[in-house]
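Here's the structure, in structure tokens; my notes come after.
The complex appears here without one of its protein chains, the remainder shown in place.
Read from first to last, the chains carry the letters A and B; within each, the first residue is number 1.
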Amino acid sequence: MSATRDIAVVATAQSPAIRKDERRNEVEILMPVVHDLREKAGLTQEDIGFTVSGSCDYLQGQAFAFVTALDAIGPWPPIDESHVEMDGAWALYEAWTRLQYGDIDTALVYSFGKSSPGDIRRILTLQLDPYYLVPLWPDTIAMAALQARALLDSDGVTERDLAEVVARSRKNAKDNPNAQLKGDVDVEALLKEPEYLSPLRKHDCPPITDGAAAVILAAGDRAREVTDRPAWIRGIDHRIEPHSLGVRDLTDSPSTRKAAEEAGVGNGKVDIAELHAPFSHQEIILKRALGLGDDVNVNPSGGALASNAVMAAGLLRIIECADRIMSGQANRAVAHATSGPALQQNLVAVLEGDN
Amino acid sequence: MPERVAITGVGQTKYDTARPDHSIAGLCREAAIRALEDAGVTWNDIDAVVIGKAPDMFEGVVMPELYLADALGATGKPMMRVHTAGSVGGSTALVAAGLVKTGIHKRVLTVAFEKQSESNAMWALSMRIPFQPALVAGAGGYFAPHIRSYIRRSNAPDHIGILVAVKDRKNALKNPYAHLHLEDISYEKVAESMMIWDPLRYLESCPSSDGACAMVLSSEDAVTGDRAPAWFAGSAMRSEATQFAGRDQVNPQAGKDCAKEVYRQAGITDPRREIDVAEIYVPFSWYEPMWMENLAFAPEGEGWKMTDEGATAMDGDMPINPSGGVLSSNPIGASGMIRYAEAAMQIREQAGEHQIDGVRTAMGHAYGGGAQFYSMCILTKEKP
Partner (left out) sequence: MSVTEEEPQGTIVERPIRLDYDYTAGTAQSRFLKGIAQGKILGEKCPVCGKVYVGSRGSCPTDGVATGGEIEVPSKGTLTTFCVVNVQFAGQSVEVPYASGYILCDGADIPLMGLVQEVPIEEVRMGLRVEAVWADELGPTLNSIKYWKPTGEPDADYETYRHHL
């Protein structure tokens, strides 16, 4: 990777995660987030060089769903703008690439999604091979359950380990005003819960969330004009694995490992890591693939087990890392985002403050 | 310092109403393999894959990059999927080009596709929104009123759209990949065809096609193949909202701004003279004269004269869509990239029977949504 321009996250904003927003549509959830963001950064839309979003038509139940979201941005005069039908983390990747051209210094990245209107489990089933897999209608929880079973049957991971991930997530989420599921939960109590889709219990699965999130990226000196303590993106990379669960070792995440290598995770001490693990067992897999020791504070925000605004959840991991760096709570962080069944595709970013 | 970006390989599928001989993966591979072969490289020589397509409702597959990773040799590599509505074929190519321009990757495969026979394109284009009556009947139904506005504004004679429809279908007869090969196309046939959305006739409208288009993009030091590449001399995207007070629906500002920017980058001051051929997104006949004005090939109100005089024909001074254009093949997600690929083919003298002589500068153009998303490029024979 020879892109050389220093790019940082200089401002972030997110909506409080809720189970179901019955009053507002996607644009109305996004609008205050974008306003809040631009206000924090002290920038207007005309100051922004490039705008890119991540969202999913099928999640919204509408073709071209991302188009109306532009109203929240106010694209006038016409803007340099793009969109990926992927989690906002990949929209951020496109923005990071765009800033490397060198002709502009700022970019706005946003993502949004309401998981409450449709049947998210069935919607995500449509991500699968349309000829061989979809006709069986295995849903996203079933795919994750297959992976969890493989992990539990392999070396030394127990149901207790999964419950501990959940307990830690809920506890950390207590300090996150935007998180949805938070509180002190007892591991023993979790283990007494019945299986939901074996071997997963309901709490091993992510909540259903409506939400939106956005960041502003800035390059070099421009970043320092916007904030005293930019969260520099020292490395960012993403990789995809084969689609079929049958040809992958579900207990590992080689694409995460490769992306981590390319992003330079191992080049320094990691203070915090935000891992996009919608299922508890996936946090264990990802932590290993990233080579993170027990000294790393994993998912201080509560992670995707605490709030899971699909299409924004990956971007939110980058946001939660950036926020803690910008506030001085951490100096070097690893953010991870995932897409597809059972961790098929993964993105890793290393963020660092100025020390 | 931005790297130069070369198009070293181009591949297209035969476009047709349906391609039941291939799965979605197979269709994409048909184009991708042709592009790889044209570039003289293999899957292993590709560092990253960027795919693009229009709404997933056209096939009923959500986020198809996940399903296609294996088929497109992307496993172990970065893979992205762009979606900017109808302009997506173009913006996908630009996102891919960006990865090379910035030095992040040396060689990128980009594929744009639509296998819209697998779902129902008309339904996906006119999905019912609750609390509102379903009045807009497909894309044509959306654009026809704005065509009427253009005709009124410019006082263009009624037959201009017919001329475009005939020209593009006759051009398509020289393009083996084109969907529509209407051997007996004629002015009379088009004029007599049914007015689906008055003022737009059936034969003035694009078909619904399955198809894929692929390109191999390389940095200067990674150029391969037997044929000289086409170089990106300019690239830009611009967007505006679908509807806002005082919006010019006929000559949208975003299109004008996008064209201005690519001309600026490529050092073009007189587009009509300096561009030798343009592949532009014309899904409905009248969009040719409208885009002539939007792209500053003609002054406002006079785009129709270019069509009327034959300036946009293959033997005219500003050939438009020698491939037959979107009017002859429209796999929606691919159409933008097909424009770029055909422009590259003109530069690289690969266009066979529809080759324009002596092309040194070509334009690729794509638009999408309510004529609100634009993605354009200028390609040159000489290194920029």
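In this text, contacts are C-beta pairs under 8 Å (C-beta built on N, C-alpha and C of every residue); 3 or more make two chains touch, one makes a residue touch a chain.
Just so it is clear, the structure is predicted and the values come from calculations on it, not from any experiment.
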Which residue among B:I196, B:A228, B:A296 or B:I356 touches the omitted chain?
B:I196
Would you indicate which residue among A:P130, A:P230, A:P278 or A:P341 is in contact with the undisplayed chain?
A:P130
Which parts of chain A face the unshown chain closely enough to count as touching?
21-25, 27-28, 31, 34-35, 45, 58, 61, 68, 70-76, 114, 116-119, 122-123, 126, 130-131, 134-135
Residues of chain B touching the missing chain are 20-23, 26, 29-30, 33, 60, 120, 122-123, 126, 128-138, 141, 144-149, 152-153, 194-200, 241-246, 248-250
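As a working rule, only the chains that are shown with their structure count from here on.
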Quick one: chain A and chain B, Cα centre-to-centre, how many Å?
33
Within the complex, chain B is touched by chain A residues 1-4, 56-58, 62-64, 66-68, 70-71, 74-86, 90, 93-94, 97-98, 100-102, 123-124, 126-131, 237-244, 254-255, 258, 339-341, 344-345
For chain B, which residues count as touching chain A in their complex?
1-2, 23-24, 55-63, 65-70, 74-85, 91, 95, 98-99, 101-104, 118, 124-125, 127, 129, 236-242, 244, 253-254, 257-258, 369-370, 372-373
